[in-house]
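Certain chains of the assembly are absent from this excerpt, and the rest are unmoved.
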Amino acid sequence: MSENRQLLETFENQFPDRDYKIEIVAPEFTSVCPKTGQPDYGTITILYTPDKVCIELKSLKMYLQSFRNQGIYYEHVTNTMLDDLATVSKPRWMKIEAAFNARGGITETVTAQYTAAM
Amino acid sequence: MSENRQLLETFENQFPDRDYKIEIVAPEFTSVCPKTGQPDYGTITILYTPDKVCIELKSLKMYLQSFRNQGIYYEHVTNTMLDDLATVSKPRWMKIEAAFNARGGITETVTAQYTAAM
Amino acid sequence: MSENRQLLETFENQFPDRDYKIEIVAPEFTSVCPKTGQPDYGTITILYTPDKVCIELKSLKMYLQSFRNQGIYYEHVTNTMLDDLATVSKPRWMKIEAAFNARGGITETVTAQYTAAM
Amino acid sequence: MSENRQLLETFENQFPDRDYKIEIVAPEFTSVCPKTGQPDYGTITILYTPDKVCIELKSLKMYLQSFRNQGIYYEHVTNTMLDDLATVSKPRWMKIEAAFNARGGITETVTAQYTAAM
């Protein structure tokens, strides 16, 4: 389990009877490449349908910043975020897209999705 | 029930036999953050298929302006608008998308949908 | 029935055995608001699959210009055009999208569709 | 049958076991309006899944240039190209989109599709 997870806070969803969609775009994400120690930069997009709670935006900002000096791979950071955010907010459905800036002229985007068990 | 709702006016749909679509985009929406008292800005997009009545645009403008100095959360304002507009215009189908400007480098868009009971 | 309809001309579809699609975009549409007398401006997009005839473009231009000084609502003008064009050209399928310029900071687009009875 | 058709050449598809897609965009198409004698300009987009052969690009360029001084209607040129290209290359599936530049402020795009009989 990621230690950063405890930074995340939620608040009560006031419209639990309706399936609606929340999209959050955070274009200022940065972490560190575990191999080279060089910083990576990217845009994190979170799409979800809340169930009992919504994700509080300021705590999400702190959570995303907690990766700032952490060495972690593109595929790993995307799936870890999905695990953390889904565990904390228990959404009906969630998708995370992490689009990283070009390195060596090559760009990578990782997209992972979660659906609540019925 | 929102007090602003009574600002909304409608007019008769002259083509009730046809299922057609109306999209309204209002990029000058502003309300106030209930926590910090700071203004929020966003673009409201309303998509609907009218049944007996259409939403009158000038009254919609006044309705949207009624949030100008009101403290309200992103998720709340979107769902409240959907409740108000669906109650007043009784559409066959309606979707509201509220795209709020970046705060702390993070953007949020909330989308909620309504379908008339058959 | 709209008087403008008689301006529309058609020509024979030389490929009636094939279901193909024609898209016409007319970005210089203008009519007059029936309430205020002020001009409205918009872009009309017509999509259709011809059956026995195609719509002649020059006559369509004259038809669209016939609304220039006519007072008519957004919803009305879109559905009237669909009725006129479908009656004259008897297409297998037709869709009209009328996207009007912002008034009071608010934009409206009306989309209506027609399918020939089997 | 169009005389231009004999300009088209093909080469063997080296991956016939795989259904794959080829998109060709030719933005420098020009022909002549049969009514006014004035030149028309447009962009031709060809999408197809090859079967036994692929279309050779240089011969396609010569084929498209053969319309340069020919008088032909939008709808006619699009469907004629589809007939010519499908006859010569016998694709599994083919779609041609011809988007013509504005005349009198009005733009037209014609799209026609072909599917091989099973």
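Things to note:
We just call them A, B, C and D in the order they show up, numbering each chain from 1.
The working rule: a contact is a pair of C-beta atoms (placed from the backbone, for glycine too) under 8 Å apart; a residue touches a chain by one contact, two chains touch by 3 or more.
In this text, all values refer to a predicted model and were calculated from it rather than measured experimentally.
Each chain in view is the same protein; 4 are placed here, and the whole complex, as held in this structure file, contains 10 copies.
Definition applied: only the chains that are shown with their structure count from here on.
Distance between chain centres (mean CA atoms), chain A to chain C: 46 Å. One simple way to say how far apart two chains are is to compare their mean CA positions; for chain A and chain B this gives 28 Å.
Among the residues of chain C, none is in touch with two or more other chains.
Taken as a contact graph, with one node per protein chain and an edge wherever two chains touch, the assembly forms an open path, each chain linked only to its neighbours along a line. Within the complex, the chain D residues that touch chain C are 75-76, 78-79, 103-113. Of all residues in chain C, only 13-15, 18-28, 50, 54, 57-58, 60-61 touch chain D in the complex they form.
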